[in-house]
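Note that one protein chain of the assembly has been removed; the remaining protein chains are unaltered in position.
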Amino acid sequence: MTQINRLQGGQINRDRPLKFMFDGKFYQGFEGDTLASALLANNVRLMGRSFKYHRPRGPLTAGSEEPNAIVELRGGARREPNTRATTAELYDGLVAHSQNRWPSLAFDAMAINDRFSNFLTAGFYYKTFMWPKAFWEKLYEPIIRRAAGLGALSGREDPDVYDKGFRHCDLLIIGAGPAGLMAALTAGRAGADVILADEDFRMGGRLNAETFEISGQSGADWAASAVAELSSLPNVRLMPRTTIIGAFDHGIYGAVERISDHLHMPDADKPRQILWRITTRQTILCAGATERPIAFDNNDRPGVMLASALRTYANRFAATPAKRIAIFTNNDDGHRTARDLQACGVQIAAVVDTRPDAALSTDYQVLRGAQVIDTKGRLGLTFAEVKLADGSERTLECGALGVSGGWNPNVHLTCHQRGRPAWQDDIAAFVPGGILPMGMRVAGAATGALSTHQALVTGKEAARKALGLKGRAPKVADAEDMPVNMTPFWYVKGTTRGWLDQQNDVTVKDVKLSHQEGFRSVEHLKRYTTLGMATDQGKTSNMGGLAIMAELAGKSIPETGTTIFRPPYTPVPIGTFGGRMRGTEFHPTRLTPSHNWAKEQGAVFVEVGNWLRAQWFPRPGETHWRQSVDREVRQTRASVGVCDCTTLGKIDVQGTDAARFLNFVYANGMAKLPVGKTRYGLMLREDGIVMDDGTAARLEEDHFVVTTTTANAGKVYQHMEFVRQCLMPDADVQLISTTEAWAQYAVAGPNSRKLLEKIVDADHDISNDAFPFMACANITVCGGLRARLFRISFSGELAFEIAVPSRYGDSLMRKLMQQGEEFGVTPYGTEALGVMRIEKGHAAGNELNGTTTALNLGLGRMVSTAKDTIGAALSRRPGLNEADALKLVGLKPLDPETKITAGGHLMRADGPVDAAHDQGYVTSAAFSPAMNSMIGLALLKQGDERLGETLRLVSPLTDLTISVEVVSAHFVDPKGERLRA
Amino acid sequence: MRYSGFRIIKEALTGHRGWGPAWREPEPKAHYDIIVIGGGGHGLATAHYLASVYQQKSVAVLEKGWIGGGNVGRNTTIIRSNYLLDGNEPFYEFSLKLWEGLEQDLNYNAMVSQRGIINLIHSDAQRDAFTRRGNAMILNGADAELLDEAAVRREYPYLNFRDARFPIKGGLAQRRGGTVRHDAVAWGFARAADSRGVDIIQNCEVTGFRIQDGTCTGVETSRGFIGATKVGCAVAGSSGRLMAHADMRLPIESHVLQAFVSEGLKPILPGVITFGAGHFYVSQSDKGGLVFGGDIDGYNSYAQRGNLPVVEDVCEGGMAIMPMIGRARLLRMWGGIMDMSMDGSPIIDRTHIDGLYFNGGWCYGGFKATPASGYTFAHLLATDTPHHVATAYRFDRFRTGHMIDEKGVGNQPNLH
């Protein structure tokens, strides 16, 4: 357990050694390490393989922009593929595996691809694998798929919990580097509600990775004291380990807080991550800048890293990939790395500076006007080949090479609402431009101002502007203000295998080929070569590709295009977006008041929208659902049954214009409905198609109660509010949904009246004379409990629907069962309900499918021509009134033993069976105990004129062909004598 | 230049110097017989079939940006012909058949992969509706297969069979459905059309139509006036904006649809899965990313970006039906602008202006239609009669009451 590459100092806690395992081998690191820094400290540079050529890969960066060092973290159902070792916080017992290699990381058989790289150029797959045709899916594609992909999912259900929440603030500050801390101090001291979020587990940004001082303190100490002050302010909320993933409309930001990713597993009752929706008036983006590499041959070996990353590893993590390091730079910042490393005791092989006039150093050798042109080392860097200013070549022995090609401001979130960045010449980079998301300001290195002093100044100024602070601003602390001194240098001339996108293996050669083949716009380049499409989203590679394309096209970089970014800033687990809405919690579950009673009866439940409804009630000895359902139907038709119909939508309509309103909403007349009567109502959409049906009961002159189908309750209510507010704004009518307020039960069957008479208080006469078919009334039951009674029937039997306030629903159900014992009362579920309505020929959801008209359903005459009503005008269009329009009919199999399938299509008995000769389709089917055979409802061309005709019912999908007779849809009691009894 | 494995070997050995541009960059001519506006999938396909099937010699495609930058490069790459209604199913089945021979026709590997698609069933009513649909597919010559729960479980054991809020009761499968590498479709059609002499003119935005006495004689563009005998518009997503230049109001609203891709993963999902009780569908690309999507954001937009509630809604659906994807990371989200039509079905028709033709209203189903849309639009442009599988896609169907409403939600575009 040696850490031979561990340096002195750093912000790791040497008192807390942590044991971890990578690819089956144990190592030790310290609290404060990332997986990558701990591996480097243990002299492990090789951490992964690239996507296409399976080239050996080590970390390029020390942050979330990492393309290379991605591993499978944890195991079992918690396996987490493609995890960046550079941001994975080390914890005791961490287990990680390398990925996309076989059989081992050091020896990967797929690395043979690299030998054939000349054949596997950008887009090669578009040009081949086309012959023979069948081989694509059988041979080529399976091989490609197996080779592709990076890490593997476990295939097991994610055991962790995710949460979501909302937060609000005056000012959201994104990034806790010098600019963000200064902005937060300014705003926090001024009393504003501030949220300061940073993706890192340690706030401070680059201050933790640098050796500069602020007012005589080390940057890291200054950051720590700033954080301490901020955490003492009650109006400031610090959110470390929180990535702002996207800027959405109207000041809403998505944020992912990693609660438990630094632990072995989440603490009990703690989520793994939380998705915050942060709503803010003002935002300051202090996302810093990311260093960019330079492309040269074999610049992808483990050990070749961004110079600033070497600095981060040395200064913050006290780790180094090697003891002897070379630097390749086009700017002064590269020299800073050399100085810092040297101060840590790392030997500097040389600083290779592309600028002929670069400053020399007394501490290390500077090779001016020189370039690194190639590297050596099978699984990690051993030598760098340098071409000197005079054209001669020199080999530098080094275990790591720090590359510095300049800095790109992290403009990502400024682009999320499609703002386009602008080019800034002195730093040769894009800076925030165009229209920023509402309320957003940018400060610090993200603006292109790269010094610490500038970060502090712009951070303070941005906060003052955001909050409208007046008066003299306090002076900021002293800090370095080095000018940016760089000469753009993107790639070494003559390189072909110089990597741009290290994860996806896109090289300079691929960009050249893309240009040669006409894929010259930035978007074509990305899509053709896959540049920037890897898990790092091109944070370190897009600029290089763009610069090379610009050079090939003979244009400037901004003329060639910009790189814009989409959310999320870094990849987010799908589970985090899902939150707790999974499993049984995916949607809310609505239960009726007598649900528990039904459960006690052993009811089988079915999902109806968000409701759970009893589907049938099995009795002992019944082994098949049909036995239960047939019994429920027979018993109801023979005596009495009770069905919970609480789920039907109920809307209370009140006001002096209530009748006029309903007369407009329903296609049939409602204006003259007498008080105490109920009427079936047919509601059309404005386009003339049936929207819903239900009943309207007039309880008082200015008070109606209407019902809707279960499925359409919300939609109908919305529609009625639209009509009320938008089309009849001057009407005196009020609506309220009372679906949850009333428990409602259908009591059906010849003994239904007798049963109800035992419950309804004696002063209410519900005899046929006093309370005939379609009557309604406010009544009392069980000695004074207010209730509503409707004499309506869906089953075709003498039937009532009785409603009581929800809290009495359970009692009423129990009472009905108890009082009904003498009649052998049965509860019945949705299946029996469905059977009886099919037997009766009532249209329901399967028939009201959003494409049927009143005419189709045999209700054409209900659409009043005498009044203006929603949908009437457009229902008269010729296409909805053709001579061969579909009509609702009944179907009976010629052979009663055969099955009718809903969804089957109807063909003439002797005609061809194909789509062109389709006569209609079966909407509903059920076994009818009354008919002792299966029956169906169908929509059939000219169906009303075809009663008695024999048709073929075909369902090739279920391998069924039978002969059926077209009959009236009213199988039971066609004259309606029972329901009027 | 013909593409082949042999050619790749030859080029690899000679430094790849022989590859030419996939298409030319011609200057616009003063006049074309036919101008197709829109260098997306449908426009480029139209041009290809105009040149190859209908022998048109003078055709240009005008694209305001770069070809393939609209919805053909922003979709979730699914192809299928599992439609219900007579107006649609023959068209989409025609399209699927064109996909099946597309790569050989274009000499371009668009990775047409018939991996199969399953629409999950969660209720009896849904099974009835899918049975009707599956039968309609078979009666139209397509393939369909009804699966019970056990069959779905055999193919996708990691779907939520444990504690699903809406239990899986089966599925409707179309084995010939699948996925295609979407960008390659645009490029393949472009290259094939270009090779037959079609001028593909990028960075050429149409700013107006020249209409004289009720006849369209050409288009005003950012690169000057270009004359044409016929002008076909295929700019789904921008249809409203473009046709406003001809003073046309359309039965279309523009809406944003978001799509998502995860980080690359080793193969785990063989085909396409559509969750029938939430808004979620998913497949896995050859590169390994889970490509998924759900519902539109639901408000008019031309902004090509959406908002968090729909991102959450889609991922909630994913976690509900497939809780093993929780630790896969969503890598990228983007938005495309959909022509949401008033009945959910497209329009391929002449306009009331002579010489001006329209193709649009594809809602979020345009990608799978690409070859047939191009073919039938080319037929209309070349012959002035609708192709027999596209006769229902008329402008006047809303006036006459012949809507083609698969979902049965009526004249509210955001519900389709």
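Letters A and B mark the chains in the order given here, with residues in each chain numbered from 1 onward.
Going forward, a residue touches a chain if its C-beta (ideal position, glycine included) is under 8 Å from a C-beta of that chain, and two chains touch if they have at least 3 such contacts.
FYI, contacts and distances are computed from a predicted model.
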From "Sarcosine oxidase subunit delta", "ABC-2 type transport system ATP-binding protein", "Carbohydrate ABC transporter permease" or "GSCFA family protein", the hidden chain's UniProt protein name: "Sarcosine oxidase subunit delta"
Chains on display which the left-out chain touches in the complete complex: A, B
Listed residues A:119, A:201, A:423 or A:722, member touching the removed chain: A:722
Of B:77, B:307, B:351 or B:373, the one touching the omitted chain in the full complex: B:307
Full-complex contact with the absent chain, from B:250, B:331, B:363 or B:382: B:250
Hidden partner interface residues of chain A, rising order: 248-252, 279, 417, 435, 438, 686-687, 714, 718, 721-722, 725-727, 729-730, 868, 872-874, 877
Touching residues (missing chain, whole complex) on chain B: 240-241, 244, 249-254, 298-303, 307, 309, 342, 398-399, 411-414
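Rule of thumb we're sticking to: only the chains that are shown with their structure count from here on.
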Chain centre separation (chain A, chain B; CA means) in Å: 22
Partner chain A, residues of chain B touching it in the complex: 3-5, 7-9, 12-13, 16, 19-23, 25, 65-66, 68-69, 73, 86, 89-90, 101, 103-104, 107-115, 122-125, 127-136, 138-141, 144-146, 158, 160, 162-167, 181, 183-184, 187-188, 202, 262-268, 278, 286-288, 303-305, 307-308, 311-312, 314-320, 323-334, 397, 399-403, 405, 407-411
Complex contacts: residues of chain A adjacent to chain B: 51, 78-82, 118-119, 121, 124-131, 133, 136-137, 141, 144-146, 148-158, 160, 162, 164, 246, 248-249, 252, 254, 275, 277, 416-418, 509, 513, 516-519, 521, 523-524, 527-528, 530, 534-535, 537, 566-568, 571-579, 581-587, 589, 606-607, 685-689, 845-846, 849-851, 874, 877-881, 901-905, 913-915, 918, 921-924, 954-958
